[in-house]
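A single protein chain has been removed from this complex, and every other one stays in its place.
By letter and in written order, the chains are A, B, C and D; residue numbering begins at 1 in each of them.
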Amino acid sequence: MMTGSVLLTLSGVNAYYGQLHVLKGVSLHVNEREIVALLGANGAGKTTTLRTICALLKPATGRITFAGKDIVGMRPEAVVRLGITQVPEGRQLFGPLSVRDNLLLGAYTRLCAGRKAEVLEDIERIFELFPILGERAGQRSGSLSGGEQQMLAIGRALMARPRLLILDEPCLGLAPLVARQIIHTISQLRSQGTTILLVEQNARAALSIADRGYVMETGKVVLEGSAEELLRNREVRRAYLGKDYEEV
Amino acid sequence: MSLAELLQYLVTGVTVGSVYGLVALGFTIIYNATGIINFAQGEFVVLGGLIFYSLYVAAHLPLVAALVLAVAAVALIGVLMERLTIRPLINSPVVTLIIITVGVSVLLRGAAKLIWGPEALPVPPFSGEHSLFVGSVAVHLQYLWVLGLTVLAVVGLRLFFDHTIVGKAMQACAINSEAAQLAGISVSRMVQGSFALSAALSALAGIVICPITLASYDGGALLALKGFCGTIIGGLGNGLGAVMGGVIIGILEKLGIGFAPQGYAGYQDAFAFVVLLLMLFIRPSGLFGRQRTEGI
Amino acid sequence: MSAERKREILGFAVAVAIVAALPVVTRSAYWLSIGVFIALHGIVAIGLGLLLGYAGQVSLGQAAFYGMGAYGSAILTLHLGCNPWLAMGAAAVATGLIAYVIGVPTLKLHGHYLAMATLGIGIIVRILFNEGGHITGGPSGLPAVPNLAIGGFAFDNDLRMYCLAWPIVFLQVVFSRNLLRSRLGRALRAIHDSEIAARSCAINTAKAKVMVFVLSAVYASVAGSLYAHWVNFVNPHPFSFPFSLELVVMVMVGGAASIWGPLIGAAALTIIDQSLLQLGHVFPIAEDLDIVLFGIIVVLVLLFMPRGLVRGLSSQEAERRAG
Amino acid sequence: MQAEEYPLLQVRNLRKVFEGLVAVNNVSFEVERGTVFGLIGPNGAGKTTLFNVITGIYAPTDGTVVLNGEVITGLPQDAIAARGVARTFQNLQIFHGMSVEDNVLVGCHRHGRCGLLATIFRLPAVRAEERQLRNHAMEALQFVGLQDFARAPASSLPPGRQRLVEIARALASEPCLLLLDEPAAGLTTHETEVLGELLQRIAATGLTIIIIEHDMNLVMDICATVAVLDQGEVLTIDSPSAVQADPRVIAAYLGEPQPEEGGAGG
Partner (left out) sequence: MRCPYPRLLIASCIVGLAVALVVGGGCAKPQPQQVPGGPPKVGEMPVPQPAGEPIKVGAIFSVTGPGAPLGEPEKFAAEMIEDAVNKAGGINGRPLKIIIEDDQTEEAKAVLAAKKLIEQDKVCAIVGPTMSGTTLAIVDSCQKAEVPLFSCAASAKITHPVKKWVFSSAQTDVLAVQRIVEYLKQQGTKRAAIICDSNAFGQSGAEQLRKQLGEAGIQIVDEEKFATKDTDMTAQLTKIKAQNPEVIICWGTNPGPAIIAKNMKSLGITAQLINSHGVANQKFIELAGDAAEGVILPCGKLLVADELPDSDPQKATLLKFRKDYEAFTGKPVNTFAGHAFDSLQMVLQAIRKAGDDRAAIRDALEQTKDFVGITGVFNLSPEDHNGLTKDAFALVVIKNGTWTQVK
């Protein structure tokens, strides 16, 4: 797969929760039309990295640029307008609202700009991508099954027409079959031109579709490489199962 | 007690209750957006009535213009309050936020007294001092205004929340503010909007009821407390529940007076709060709220 | 150990010295009675501070317990001819019992629900005072409550009352310190920081909350009794909702999570209140402005020192995230 | 003594459902006295929920927990803690407004007896009790190596040491059962090593421990038995080495092997 120029760069990002130093000089980049996987054990700082990118957490030091623009200090909604959207961990749908409303809200910035017709077209496109959502358009989103909710969460993020789509644990808590379907959808999205940054517990599944990957440990990037390299790398297994894994 | 008497209590109860309901709705909107109980809510009601007095009675503006302007002015005060006192502290513990709204309420009350003086001010009813009589049950024409505007406000709000993107965005912020931010919704603007909306609703309540109750700078506290009861009875965070809760408080209060033995009407406010306490002890999620499971 | 202990003793000594200095500097009944009011409000506020700052529970009905003390004293001395000291003690015990009965169901509630419930209780109690007919004297109240006296020595003027009230305050400070430096006090602070972790340390949080609620009610009751025996008159008005709110504001402005905070808050608010009133003499327009200024001061203190005057700005992380 | 015939903890057919979501499903296991029991599994497997049910934070939808032959399901959290079940939390729950020593002293809560009145008058009994508890707390602090930080505000310590404070707090209660929820999460490599050494010393005292941990080294070093949870169900209960080699476990962690790759992890 051909990938383009650099879209997102983090260099030397440090971030704190109160006094807790959670990101320690994180540097990574994502090229256009690439799928990049961010791997690591619980508490390694993956989700925090994503929060920092989306401006939900302000880094203490370090630069984050998107399409050549420095985005540190921007408001979250401004980052969304620039073209970064995130599918947060645990879906975070607007449960009491309908499926259609969730999608509409995904396109909030465009609706406010008065581009309603375009948005309605996009909704139809999401329904093509996930037909089950079309069937449940009027249903409360909280009543959907886990897999359907995940589809809706992805659909909502796509409604902003992002240049970079960030997914945080999209397969968490899903049945294996559904998880595979989601992974498939993600690779499909890339082929339609969306750049993707993916955090996933299921490392094998993530790396199966990714071009490149980073492994994080205790707030630092400890490893990076192409997907094939990482899949073969002992360190990756160590990060999940402990270093003695292969030696047993 | 005769049927006519009973109906009379109901009519008044519903009217007074719908004002409580509007106040309760105001509480709910701010609570949903920020998790704060705004103790200055009663002052919004009062300011609505007083500003309306100035515009309608003193400046002789037409009814609708005075009404709209007064509502807008109070909405602006709500926005200012949010901007100056709530936003800088939004990450503070809830108690601090509650107390700062207390501070604002003291400030607004003082300012209102400074401007409009200590005494109550009379506002003429919108359609004159007349009553309709259904049998021997009297329905003051202003009651119809109160009920009508309440229904209009509630329906309007429903439409706003269900059928406009801004309304939905506001709901989204209340449901999950972080997810809303990730969808590109400016949470701080929505919080500001909710203060404006909440202030406007309370101002409306103050305006429609002041021909019956007179407009007075210190009338806010009691209305706010009753509205507060309504909010809890309806289930904290539930808008329609809050309106219903307010109406229930209104009806119970009037029936309480009706059924109280001679000379015991002094307990009417205690009655409302006893109901509130029972509610809190037995079903704290309110009549219309969903029981929540406690998490970490 | 010793440095901290030294600082503690030094702080206490300074406070005692300041308080002791006032009657030496002035015998003015005005200043002394401001001092007495600060002491009375301080007693209630320190109790409320334990509840609010250490156990993390809000009470918007504390004026009711203050009132129970005042009315308890007045009713027992006037209707039953009780000795004032006995009346004061009996009122405190009765208030404690009532607080226990109220506290058990009420403290199961959290956050706004708790605030609302205590507020409701406060209002109901105020109405009971008002509607109590002959017993409470109704809205006109009960005049001629006798003074406290030891033998022939009656605490009937401001200096004497000042000398009675402040030792009680300091005693209470010592009590509070003893409590907070003990197993029970640590349990309270633990509840404030993390209720779930506190329970995992075998702390019966419900019991601990009720305990401190009762204690704060007893403190308030004692202060109420002192008020009644000093002013010699009780009526329902001073024990209504605005005073409950004012007490919470005192605690918040002074700083809830310290022993001295509520006391300093009580002093600051009482003094600010009086000074604004006096300001009206200098600038005649300030007459109504004082309420506005009062509001502004409260807002400013909380805006710039959300942890209160004693702690001032603190770098502690916002508690919401931790909670 | 009569309790000796039972295993210390028996978990029988435990099930916990949250609004339709099954978090823990039909989980049963036993923990013998004086052993260290590991609990592993991917995110969302229900490990922490299991802890929360055992310690009484949640009431189970179904099933029972038996401690020392006594059914403790349905008891309030503090009553279970009072029976000697101590725990730490995945996301640190230290009392950030208190000193390190006071944090640990809270752990000693169940050993105190003095009432409110005695306390506010600081009667001699209270002083004696304080001294005793303080000694106790100091011992726990020394055990975890934090004796020099006793007076420091707990929130001023780095997360690694805060974790030790939590452990000291749990130890100070002299528990019969210690539950550790991901003690190594968020620690640096060095801190993890210190922790591992500490956990081994704790295990050596004969205390019964259940530990949730992702760091397999740690699990390997101290656990006698490991249970693997996936999607709320027990996948297997076995020795650590056997568990590590189990293809089902590897699949649960790394994802199901793609068909063309064949069995990995051999």
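Keep this in mind: a contact is a pair of C-beta atoms (placed from the backbone, for glycine too) under 8 Å apart; a residue touches a chain by one contact, two chains touch by 3 or more.
Just so we're clear, the structure is a prediction, and the values are computed from it rather than from any experiment.
Trainee: What shown chains does the left-out chain touch?
Mentor: B, C
Trainee: In terms of residues, what is the contact footprint of the unshown chain on chain B?
Mentor: 1-2, 5, 8-9, 12-13, 16, 113, 118-122, 124, 129, 131, 133, 136, 138, 140, 209, 212-214, 216, 218-219, 221-223, 253-254, 257-258, 262-266, 268-269
Trainee: By the contact criterion defined above, which parts of chain C meet the unshown chain? Give residue numbers in ascending order.
Mentor: 27-34, 37, 130-131, 138-141, 143-144, 156-158, 231-233, 235, 237-238, 264, 267-268, 271-272, 274-282, 287-288, 290-291, 297, 301, 304-305, 309-313, 315
Criterion: only the chains that are shown with their structure count from here on.
Trainee: Can you give the whole-Å distance between the Cα centres of chain A and chain C?
Mentor: Roughly 53 Å, centre to centre.
Trainee: How many angstrom lie between the centres of chain A and chain B, each centre taken as the mean Cα position?
Mentor: About 42 Å, centre to centre.
Trainee: Which residues does chain C have that touch at least 2 chains other than itself?
Mentor: Correct list: 196, 317, 321.
Trainee: Can you list the chain B residues in contact with two or more other chains?
Mentor: 296
Trainee: Can you list the residues on chain A that touch chain D in the complex?
Mentor: 18-20, 22, 41-43, 169, 172-173, 176, 201-206, 208, 218, 237, 240-245, 248
Trainee: Within their complex, state which residues of chain C touch chain D.
Mentor: Contacts found on chain C: 1, 4, 175-176, 178-179, 181-187, 189-190, 192-194, 196-205, 211, 215, 257, 316-317, 322.
Trainee: In the complex formed with chain C, which residues of chain B make contact?
Mentor: Interface residues on the chain B side: 31, 37, 39, 85, 88-89, 91-96, 98-100, 102-111, 113-114, 221, 225, 228-229, 232, 236, 264, 266-267, 269-270, 273-274, 276-277, 280-281, 284, 296.
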